[in-house]
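Mind looking over this structure? Questions follow.
Here the complex is missing a single protein chain, while all its other protein chains stay put.
Moving on, here comes subunit A:
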Amino acid sequence: MLTHVLRLTARKSRELFRIRLSYRTQRYLFIYIVLGIPLLYFLSTRIVPILYAFNVSVRDWNLLSSDQPFVGFENFSLLFNDGIFRKSIVNTFKFVVIGVPGQLIVGLAVALLLQSIHRFRGFFRTIYFIPYVTSIIAVSWVFRWILMRNGWLNEVLLQLGLEPQLFLQSPHQALILITLTMIWQSIGFQMLVFMTGLEAIPRMYYEAASIDGAGAWRKFVHITLPLLNPVIVFSAVIGVIAYLQSFGQVLSMTNGGPLNSTTTMVLHIYNLAFLQFKMGRAAAATVVLFAIILLLTLLQLKVLKKNVEY
(Lines give C-alpha, C1' and ligand atoms only; values in the text may rest on other atoms or scores of the structure.)
Protein backbone atom coordinates (compact mmCIF):
# COMPACT_ATOMS: atom_id res chain seq x y z
CA MET A 1 0.00 0.00 0.00
CA LEU A 2 2.73 2.41 1.07
CA THR A 3 4.91 1.56 -1.94
CA HIS A 4 1.91 2.09 -4.12
CA VAL A 5 1.36 5.56 -2.69
CA LEU A 6 5.04 6.38 -3.00
CA ARG A 7 5.13 5.23 -6.60
CA LEU A 8 2.06 7.33 -7.29
CA THR A 9 3.57 10.53 -5.84
CA ALA A 10 6.79 9.90 -7.71
CA ARG A 11 4.93 9.61 -10.96
CA LYS A 12 2.89 12.65 -10.15
CA SER A 13 5.90 14.79 -9.35
CA ARG A 14 7.64 13.59 -12.49
CA GLU A 15 4.60 14.61 -14.48
CA LEU A 16 4.45 17.94 -12.75
CA PHE A 17 8.13 18.45 -13.54
CA ARG A 18 7.53 17.65 -17.17
CA ILE A 19 4.69 20.16 -17.29
CA ARG A 20 6.85 22.78 -15.57
CA LEU A 21 9.70 22.11 -17.96
CA SER A 22 7.50 22.32 -20.98
CA TYR A 23 6.01 25.48 -19.55
CA ARG A 24 9.49 26.99 -19.14
CA THR A 25 10.58 25.92 -22.61
CA GLN A 26 7.40 27.29 -24.04
CA ARG A 27 7.93 30.58 -22.23
CA TYR A 28 11.50 30.95 -23.43
CA LEU A 29 10.61 29.89 -26.94
CA PHE A 30 8.01 32.63 -26.90
CA ILE A 31 10.51 35.24 -25.71
CA TYR A 32 13.15 34.16 -28.23
CA ILE A 33 10.76 34.24 -31.18
CA VAL A 34 9.15 37.56 -30.27
CA LEU A 35 12.44 39.33 -29.52
CA GLY A 36 14.55 37.53 -32.12
CA ILE A 37 12.78 39.08 -35.10
CA PRO A 38 13.16 42.74 -34.05
CA LEU A 39 16.71 42.16 -32.85
CA LEU A 40 17.77 40.67 -36.17
CA TYR A 41 15.86 43.42 -37.92
CA PHE A 42 17.52 46.28 -36.04
CA LEU A 43 20.89 44.60 -36.43
CA SER A 44 20.53 44.40 -40.21
CA THR A 45 18.79 47.72 -40.90
CA ARG A 46 20.38 49.94 -38.24
CA ILE A 47 23.54 48.62 -36.57
CA VAL A 48 25.22 47.08 -39.64
CA PRO A 49 24.33 50.08 -41.87
CA ILE A 50 25.89 52.46 -39.32
CA LEU A 51 29.16 50.50 -39.45
CA TYR A 52 28.81 50.38 -43.23
CA ALA A 53 28.44 54.20 -43.28
CA PHE A 54 31.71 54.55 -41.36
CA ASN A 55 33.33 52.22 -43.89
CA VAL A 56 32.03 54.25 -46.85
CA SER A 57 33.22 57.48 -45.23
CA VAL A 58 36.89 56.46 -45.39
CA ARG A 59 36.79 55.36 -49.03
CA ASP A 60 36.80 57.11 -52.36
CA TRP A 61 33.38 55.72 -53.14
CA ASN A 62 31.96 57.05 -56.37
CA LEU A 63 28.79 55.36 -57.54
CA LEU A 64 30.00 55.54 -61.14
CA SER A 65 33.33 53.76 -60.64
CA SER A 66 33.75 50.09 -59.80
CA ASP A 67 36.50 50.19 -57.13
CA GLN A 68 36.34 51.99 -53.81
CA PRO A 69 39.93 52.50 -52.56
CA PHE A 70 40.62 53.28 -48.90
CA VAL A 71 41.63 56.93 -48.52
CA GLY A 72 41.68 57.41 -44.75
CA PHE A 73 40.40 60.81 -43.65
CA GLU A 74 40.71 62.45 -47.05
CA ASN A 75 36.93 62.79 -47.38
CA PHE A 76 36.80 64.70 -44.11
CA SER A 77 39.59 67.10 -45.07
CA LEU A 78 37.96 67.61 -48.48
CA LEU A 79 34.70 68.40 -46.71
CA PHE A 80 36.17 70.98 -44.38
CA ASN A 81 37.90 72.66 -47.31
CA ASP A 82 34.57 72.78 -49.10
CA GLY A 83 33.16 76.29 -48.60
CA ILE A 84 29.56 75.17 -49.17
CA PHE A 85 29.85 72.45 -46.55
CA ARG A 86 31.22 74.94 -44.00
CA LYS A 87 28.42 77.30 -44.90
CA SER A 88 25.89 74.49 -44.54
CA ILE A 89 27.12 73.83 -40.99
CA VAL A 90 26.70 77.53 -40.11
CA ASN A 91 23.24 77.58 -41.69
CA THR A 92 22.20 74.41 -39.88
CA PHE A 93 23.22 76.01 -36.57
CA LYS A 94 21.17 79.09 -37.45
CA PHE A 95 18.15 76.81 -37.94
CA VAL A 96 18.77 75.28 -34.51
CA VAL A 97 19.45 78.57 -32.72
CA ILE A 98 16.34 80.30 -34.07
CA GLY A 99 14.09 77.26 -34.33
CA VAL A 100 14.49 75.49 -31.00
CA PRO A 101 14.04 78.49 -28.65
CA GLY A 102 11.31 79.83 -30.93
CA GLN A 103 9.41 76.56 -30.83
CA LEU A 104 9.85 76.18 -27.06
CA ILE A 105 8.76 79.74 -26.26
CA VAL A 106 5.73 79.77 -28.53
CA GLY A 107 4.76 76.25 -27.48
CA LEU A 108 4.98 77.13 -23.80
CA ALA A 109 3.08 80.38 -24.31
CA VAL A 110 0.23 78.58 -26.07
CA ALA A 111 0.17 75.86 -23.40
CA LEU A 112 -0.02 78.49 -20.62
CA LEU A 113 -2.78 80.39 -22.43
CA LEU A 114 -4.75 77.19 -22.90
CA GLN A 115 -4.26 76.25 -19.28
CA SER A 116 -5.70 79.56 -18.13
CA ILE A 117 -8.99 79.17 -20.01
CA HIS A 118 -11.86 76.87 -19.19
CA ARG A 119 -14.02 76.90 -22.28
CA PHE A 120 -13.08 75.77 -25.79
CA ARG A 121 -9.75 74.39 -24.57
CA GLY A 122 -10.20 71.19 -26.61
CA PHE A 123 -11.23 73.18 -29.66
CA PHE A 124 -8.11 75.35 -29.59
CA ARG A 125 -5.88 72.35 -28.93
CA THR A 126 -7.29 70.55 -31.96
CA ILE A 127 -6.83 73.54 -34.29
CA TYR A 128 -3.28 74.25 -33.13
CA PHE A 129 -2.34 70.61 -33.60
CA ILE A 130 -3.53 70.28 -37.22
CA PRO A 131 -0.32 71.49 -38.97
CA TYR A 132 1.73 68.87 -37.11
CA VAL A 133 -0.02 65.93 -38.79
CA THR A 134 0.19 67.32 -42.31
CA SER A 135 2.95 66.64 -44.84
CA ILE A 136 6.05 68.83 -44.49
CA ILE A 137 6.42 68.87 -48.26
CA ALA A 138 2.87 69.97 -49.02
CA VAL A 139 3.00 72.64 -46.30
CA SER A 140 6.32 73.95 -47.64
CA TRP A 141 4.82 74.45 -51.07
CA VAL A 142 1.83 76.27 -49.57
CA PHE A 143 4.17 78.67 -47.76
CA ARG A 144 6.26 79.08 -50.89
CA TRP A 145 3.11 80.17 -52.68
CA ILE A 146 2.11 82.60 -49.91
CA LEU A 147 5.63 84.07 -49.92
CA MET A 148 6.00 84.30 -53.73
CA ARG A 149 7.10 87.53 -55.35
CA ASN A 150 3.46 88.12 -56.33
CA GLY A 151 1.98 85.90 -53.64
CA TRP A 152 -0.53 86.69 -50.91
CA LEU A 153 1.78 88.38 -48.42
CA ASN A 154 3.28 90.79 -50.95
CA GLU A 155 -0.20 91.63 -52.27
CA VAL A 156 -1.26 92.46 -48.73
CA LEU A 157 1.86 94.59 -48.20
CA LEU A 158 1.13 96.43 -51.43
CA GLN A 159 -2.47 97.11 -50.45
CA LEU A 160 -1.25 98.47 -47.12
CA GLY A 161 1.03 100.78 -49.06
CA LEU A 162 4.18 98.98 -47.95
CA GLU A 163 7.21 97.88 -49.93
CA PRO A 164 6.93 94.30 -51.31
CA GLN A 165 9.66 91.98 -50.07
CA LEU A 166 11.88 89.40 -51.76
CA PHE A 167 11.17 86.85 -48.97
CA LEU A 168 12.44 83.45 -50.13
CA GLN A 169 14.54 85.07 -52.85
CA SER A 170 16.45 87.20 -50.37
CA PRO A 171 19.62 85.75 -48.82
CA HIS A 172 18.76 87.66 -45.63
CA GLN A 173 15.13 86.63 -45.23
CA ALA A 174 14.92 83.10 -46.66
CA LEU A 175 16.48 81.19 -43.76
CA ILE A 176 14.40 82.87 -41.09
CA LEU A 177 11.21 82.38 -43.11
CA ILE A 178 11.89 78.65 -43.50
CA THR A 179 12.57 78.42 -39.76
CA LEU A 180 9.29 80.21 -39.03
CA THR A 181 7.50 77.66 -41.23
CA MET A 182 9.08 74.87 -39.23
CA ILE A 183 8.11 76.51 -35.94
CA TRP A 184 4.56 77.01 -37.21
CA GLN A 185 4.29 73.32 -38.01
CA SER A 186 5.59 72.11 -34.64
CA ILE A 187 3.72 74.49 -32.31
CA GLY A 188 0.96 71.90 -31.85
CA PHE A 189 3.36 69.17 -30.78
CA GLN A 190 5.27 71.47 -28.44
CA MET A 191 2.07 72.84 -26.90
CA LEU A 192 0.83 69.32 -26.21
CA VAL A 193 4.08 68.24 -24.57
CA PHE A 194 4.01 71.33 -22.33
CA MET A 195 0.30 70.90 -21.50
CA THR A 196 1.02 67.37 -20.29
CA GLY A 197 3.95 68.69 -18.26
CA LEU A 198 1.90 71.52 -16.74
CA GLU A 199 -0.85 69.13 -15.68
CA ALA A 200 1.69 67.12 -13.72
CA ILE A 201 2.60 70.09 -11.47
CA PRO A 202 0.64 69.82 -8.21
CA ARG A 203 -1.85 72.67 -7.65
CA MET A 204 -0.82 73.02 -4.02
CA TYR A 205 2.53 74.61 -4.92
CA TYR A 206 0.69 77.49 -6.56
CA GLU A 207 -1.75 77.76 -3.66
CA ALA A 208 1.08 77.85 -1.16
CA ALA A 209 2.83 80.54 -3.21
CA SER A 210 -0.38 82.59 -3.37
CA ILE A 211 -0.66 82.50 0.42
CA ASP A 212 2.92 83.75 0.58
CA GLY A 213 1.86 86.60 -1.69
CA ALA A 214 3.74 85.59 -4.84
CA GLY A 215 2.55 87.16 -8.08
CA ALA A 216 1.96 85.39 -11.37
CA TRP A 217 5.46 86.11 -12.68
CA ARG A 218 7.20 84.87 -9.56
CA LYS A 219 5.08 81.72 -9.56
CA PHE A 220 6.09 81.15 -13.19
CA VAL A 221 9.80 81.64 -12.53
CA HIS A 222 9.99 79.78 -9.22
CA ILE A 223 7.46 76.99 -9.67
CA THR A 224 6.46 76.42 -13.28
CA LEU A 225 9.87 76.70 -14.94
CA PRO A 226 11.87 74.56 -12.46
CA LEU A 227 9.21 71.85 -12.30
CA LEU A 228 8.88 71.87 -16.05
CA ASN A 229 12.62 71.38 -16.44
CA PRO A 230 12.53 67.67 -17.44
CA VAL A 231 9.96 68.48 -20.13
CA ILE A 232 12.06 71.42 -21.33
CA VAL A 233 15.17 69.22 -21.53
CA PHE A 234 13.26 66.54 -23.42
CA SER A 235 11.82 69.09 -25.86
CA ALA A 236 15.17 70.83 -26.38
CA VAL A 237 16.91 67.54 -27.16
CA ILE A 238 14.20 66.41 -29.59
CA GLY A 239 14.05 69.91 -31.11
CA VAL A 240 17.81 70.22 -31.65
CA ILE A 241 17.90 66.82 -33.35
CA ALA A 242 14.96 67.76 -35.58
CA TYR A 243 16.34 71.17 -36.63
CA LEU A 244 19.82 69.71 -37.25
CA GLN A 245 18.15 67.49 -39.83
CA SER A 246 16.28 70.26 -41.70
CA PHE A 247 15.80 69.10 -45.25
CA GLY A 248 12.30 68.74 -46.72
CA GLN A 249 11.32 72.37 -46.13
CA VAL A 250 14.58 73.69 -47.55
CA LEU A 251 14.44 71.45 -50.62
CA SER A 252 10.84 72.53 -51.34
CA MET A 253 11.05 76.23 -50.47
CA THR A 254 14.47 77.37 -51.74
CA ASN A 255 16.52 74.29 -52.66
CA GLY A 256 19.38 75.86 -50.70
CA GLY A 257 19.32 79.24 -52.45
CA PRO A 258 19.67 82.13 -52.81
CA LEU A 259 23.50 81.99 -52.85
CA ASN A 260 23.52 78.89 -50.63
CA SER A 261 22.10 81.01 -47.81
CA THR A 262 19.73 78.20 -46.80
CA THR A 263 21.77 75.10 -47.69
CA THR A 264 21.69 72.78 -44.68
CA MET A 265 23.96 69.87 -43.90
CA VAL A 266 21.37 67.30 -44.93
CA LEU A 267 20.63 69.11 -48.19
CA HIS A 268 24.36 69.17 -48.91
CA ILE A 269 24.62 65.47 -48.08
CA TYR A 270 21.72 64.78 -50.42
CA ASN A 271 23.36 66.77 -53.22
CA LEU A 272 26.75 65.10 -52.71
CA ALA A 273 25.37 61.57 -52.62
CA PHE A 274 22.48 61.58 -55.03
CA LEU A 275 23.23 64.36 -57.52
CA GLN A 276 27.04 64.08 -57.65
CA PHE A 277 27.24 60.39 -56.61
CA LYS A 278 30.12 61.10 -54.21
CA MET A 279 29.09 58.48 -51.68
CA GLY A 280 32.35 58.58 -49.71
CA ARG A 281 32.27 62.31 -49.08
CA ALA A 282 28.54 62.25 -48.35
CA ALA A 283 28.99 59.43 -45.85
CA ALA A 284 31.78 61.42 -44.20
CA ALA A 285 29.37 64.35 -43.90
CA THR A 286 26.78 62.08 -42.24
CA VAL A 287 29.44 61.00 -39.75
CA VAL A 288 30.08 64.69 -38.95
CA LEU A 289 26.33 65.25 -38.54
CA PHE A 290 26.05 62.21 -36.27
CA ALA A 291 28.95 63.45 -34.15
CA ILE A 292 27.33 66.89 -33.81
CA ILE A 293 23.98 65.36 -32.81
CA LEU A 294 25.62 63.09 -30.24
CA LEU A 295 27.75 65.90 -28.80
CA LEU A 296 24.91 68.42 -28.55
CA THR A 297 22.57 65.86 -27.00
CA LEU A 298 25.08 64.91 -24.30
CA LEU A 299 25.91 68.58 -23.69
CA GLN A 300 22.25 69.50 -23.29
CA LEU A 301 21.57 66.64 -20.93
CA LYS A 302 24.51 67.80 -18.82
CA VAL A 303 23.83 71.54 -18.87
CA LEU A 304 20.05 71.61 -18.78
CA LYS A 305 19.44 68.71 -16.47
CA LYS A 306 19.52 70.16 -12.98
CA ASN A 307 17.77 68.17 -10.38
CA VAL A 308 15.09 70.22 -8.73
CA GLU A 309 13.98 69.13 -5.34
CA TYR A 310 11.07 70.53 -3.44
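Structural remarks
What we mean here is this: a residue touches a chain if its C-beta (ideal position, glycine included) is under 8 Å from a C-beta of that chain, and two chains touch if they have at least 3 such contacts; residues count from 1.
Following the convention adopted for this analysis, contacts and distances are computed from a predicted model.
According to UniProt, the chain absent from the figure is "Carbohydrate ABC transporter membrane protein 2, CUT1 family", selected among "Phosphate transport system permease protein PstA", "Carbohydrate ABC transporter membrane protein 2, CUT1 family", "Acetolactate synthase" or "ATPase dynein-related AAA domain-containing protein". Touch with the chain omitted from the figure is made, among A:31, A:105, A:162 or A:208, by A:31. Interface note for the absent chain: among A:142, A:162, A:208 or A:221, the touching residue is A:142.
Contact with the undisplayed chain is limited, among A:76, A:124 or A:206, to A:124.
Seen from subunit A, the chain kept out of the figure touches residues 23, 26-28, 30-31, 34-35, 37-39, 41-42, 45-50, 52-53, 56, 110, 113-114, 116-117, 124-131, 133-139, 141-146, 148, 150, 152, 155-156, 159, 184, 187-189, 192-193, 195-197, 200, 231, 234-235, 241, 244-245, 247-248, 251-252, 266, 269-270, 273-274, 279, 282-283, 286-287, 289-290, 293-294, 297.
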